[in-house]
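Have a look at the structure that comes next, please.
Of the protein chains in this complex, all but one are displayed in their positions.
Naming follows writing order (A and B), and every chain is counted from residue 1.
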Amino acid sequence: MSVLPAAFLPTLVRRERASLAATLLAPPIALAVATILNLGLYVLLGRDPIAVVHAMLLEPFLSWTSFSEVLLKAAPLLLIAQGLAIGFRAKVFNIGAEGQFILGAIFASAIPVWFPQATGQWIWPLMLLLGALGGGLWASLTAFWRVRLNANEILVSLMLSLVAAQLLNYLLLGPWKDPNGFNFPQSVMFQYDAMVPILISGTRVNVSLLLTLAFSAAAWVFMQKSFTGYKLQVGGLAPRAAGYAGFNEGWAIWLSLLIGGFAAGLAGAAEVAGPLGQLQRSISTGYGYAAIIVAYLGGLHPLGIVFSALLMAVLYIGGDNAMVSANLPIAAVRVFQGSLLLAYLIAVAFVRHRLEWPRAAVRSQS
Amino acid sequence: MNAIDFILAGMLGAATPFLLAALGELVAERAGVLNLGVEGLMAFGAVLAFIIVYHGGGHFLGFVAAGLGSAVLSLVFAVVALGFRANQVATGLAIGILGQGLSALFGKTYESLTVKGLPKLAFPWLSEIPVLGSLFIQDIVVWLSLAATLALWGMFAYTKTGLVVRAVGENPKAAHAIGYSVTSVRVFAIAFGGAMAGFAGAYAAVVYTPLWADGMIAGRGWIAIALVVFGTWLTGRIFLGACLFGAVSLMGLAAQATGLDVPSQLLSSLPYLVTIIVLGIISADRRLLKLNGVASLGEPFER
């Protein structure tokens, strides 16, 4: 029956224990492989690969301004990915962070849209809080569908993202459209107090970066030290062991999705109350999906995710650069993201497996 | 033309991308593989077909290229998920992102360009029935999709190939023990699913709405995956589900045509909302899912 010439292919053999070296090496190797493959693609497209590499991977670091943009971009990715990774470790596949992000942005925008004259330093914290609530609320629909109705959370959360995008369109084309906005699909510009304070003057980096880092630290304590985090991981690695020990599965799903929705909603709020300053159609350039890659590339570990979020932000900023300087379509970033995740998934197989080449000859085979 | 006529005439055409992609995913899932990359595979097939048809290669060649191209992309999924035993959810998402990226990349210069669709062929006699007759005036791909539905139904019901695919999906260890190569069966199933997704994308791009726009698949790949659950892994029910979604996606247009005062965004969300609701209703019957479901779905096979 075998179609593949099995006798000549190496096989993956399970290691006695996970390899730490492979864990640490997998992301850089995946990055190198993905970079080489994509450069090949750029050559095929008739672009100068050196110019692309320069624009994509180096330019973001060459000036303080562009690096501050990397930090700005990294914040939402990091926040969303930390939330998602907790769920992924519990094998709760919330891939609807995009929608939770949009709902966070919408909830946060409600205050400046409805009370454009309001003043006071309470406004932006309240907006962030509302955003987190909005994201959590949107995620809780998925949780309800999964726990009470047994529906697949992947499909439900994704469908809800598509619905969220339509909801955003509706608001921006209808009730929330800026009356003086020349009919553009966007809300009014937010007042000063509805903006998150700038952290580093001269850049657009704001206080939400600190919140993001604090959230990362909390995620680390939660996943690596707390018993609740342990319970979630048991549920992900061996659901029947979780049932045996009496860890409540429904509760774990609710918690995972709420944390993910909360983080994504917070990121959405910080985006409208930060660099954008208004609710727009393009509030997210696929952060919710990119964060899935960030989470995996960081090994679903809170510390690793800090690095992978930075890397992904570099790719975004560098992709913008390459579009300008090397005439590379922005879609190339998505191709890079997809191939990077694939390369990582292959590399990470060597954490628990090693390759074994077939022995010279099995003597019993005549 | 009233709304009912409009929906009857267009339903099968609108259903075809859902149907083709869902049938492909059905075979992959029956073999125990959850490929979540359908959206990207469809987008990739769509752009290949569009480019070929636009440059005068013809619809046949366009469909062949789409099927082959998406099958090759799905084999990347097979290598990562089967060869390297990676998490199938993550691998599927990666293939989805990659496929959508490649689609946008290749389609960049074709944005808003159009090609000619396919002529409709009337089924003799049946197409002359009043009211229902419009159901039997369809293009060749719709007819072929119906034939594919019947063929797959027959395969699972009667043939040994169908038995082998089901056996591998239910209990890969046992299938291996009695001498079937689990990996080979799954590779073929994945490639078949990829090719069908490619055809589905091609139909969407060069027949149903022969106009190129980035993101034109618009979640149809995901709905196709949901359709496999709605149909509880049964070919006939998946066909009915695809028809339902064909009708639902036309309802928006029909409602606008009749001048109903509903926000267009709500109408565009209708397929997604219906997916969520139906998914809830079907999944709540845990017994039904367990009875018809695929026991090893999404689990890597390790000897």
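Throughout what follows, a residue touches a chain if its C-beta (ideal position, glycine included) is under 8 Å from a C-beta of that chain, and two chains touch if they have at least 3 such contacts.
Just so it is clear, contacts and distances are computed from a predicted model.
From the set "Cytochrome ubiquinol oxidase subunit I", "Simple sugar transport system ATP-binding protein", "Tryptophan synthase alpha chain" or "Protein phosphatase 2C domain-containing protein", the protein name that UniProt assigns to the chain left out of the figure is "Simple sugar transport system ATP-binding protein". Among the residues A:65, A:226, A:285 or A:327, only A:226 touches the chain that is left out of the figure.
Although one chain is not drawn, the whole complex shows that of A:62, A:241 or A:303 it is A:241 that touches it.
Which of B:127, B:171, B:209 or B:264 touches the hidden chain is settled by the complete complex: it is B:171. Looking at chain A, the residues touching the absent chain are 1-2, 13-14, 16-18, 221, 225-228, 230, 233-234, 237-238, 240-241, 243-248, 359, 362-366. Residues of chain B that touch the chain left out of view are 160, 163-164, 166-167, 170-171, 173-180, 286-287, 290-291, 295, 303.
FYI, only the chains that are shown with their structure count from here on.
Chain A and chain B have Cα centroids separated by 27 Å. Interface residues of chain B facing chain A in the complex, by the touch rule stated above, are 36, 40, 76, 80, 83-87, 89-91, 93-105, 108, 179-181, 183-184, 187, 214, 218-219, 222-223, 225-226, 229, 263, 265-266, 268-269, 272-273, 275-276, 279-281, 283-284, 286, 289, 302.
Residues 1-4, 12, 14, 45, 93, 95, 145, 148-152, 154-156, 158-160, 162-163, 166-167, 169-170, 173-174, 289, 292-293, 296, 329, 331-339, 341-342, 345-346, 348-349, 353 of chain A touch chain B in their complex.
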